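All protein chains but one are shown at their positions in the complex.
Our next item is chain A:
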Amino acid sequence: MERGSKARKWAIDFGDGTSSREVADPPGYSRGASSEIEDASAARQKEKVEASWKQQKAWEIAQAPFRNLFMMGFMMWMAGNTVHLFSIGITFSALWQPISALQGIGKVFEPYKDARTDVLMPKLLFIAMNLVALGMGLWKLNSLGLLPTHASDWVSSLPPPQMVEFSGGVLSS
């Protein structure tokens, strides 16, 4: 830091507006009057633009997981159906991403949330998209054979039954 500031031997700040203030305004120009009128309309305009922009942004965010879906699908296809480090990693990230996204749904839409912007629909879309992603993750998990959906998953350590009767014998020749 020190060395950096040392390197700059001198500096002029043009950003300082004070110098312009010293110059008088052109005749007929009233600083206050024009700003008042324009401000009102511009503000309205701006608000409108902002609202639509927010709406658009919200929709964009809601649609964002859709792009992810293809990516995820491709990755899953690449990973194959055998259980190993790579496929497990991908599957769990595929499961974790939608879950964490759903958890942080409030935060994601927070900047766009106001009286005029309707974030409900984008939110629903967002949820739906993430649920689809979650479903894909689960489907992958199942195709890896890690979900207990078969009878074999429930009886694999079923102990042998006790015998009611007892019998023994011999071959006599």
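One rule holds in what follows: a contact is a pair of C-beta atoms (placed from the backbone, for glycine too) under 8 Å apart; a residue touches a chain by one contact, two chains touch by 3 or more; residues count from 1.
Definition applied: contacts and distances are computed from a predicted model.
Asks: Given the choices "TBC1 domain family member 19 isoform X1", "tRNA-guanosine(34) queuine transglycosylase", "protein-serine/threonine phosphatase" or "ER membrane protein complex subunit 1", state the protein name listed in UniProt for the chain not shown.
Replies: Missing chain, UniProt protein name: "ER membrane protein complex subunit 1".
Asks: Could you tell me which of A:G28, A:G106 or A:P159 touches the chain that is not displayed?
Replies: A:P159
Asks: In the full complex, which of A:S41, A:Q103 or A:S172 touches the chain missing from this view?
Replies: Looking across A:S41, A:Q103 or A:S172, the contact with the absent chain belongs to A:S172.
Asks: Considering the whole complex, not just the chains shown, which residues of chain A touch the missing one?
Replies: 145, 148-173
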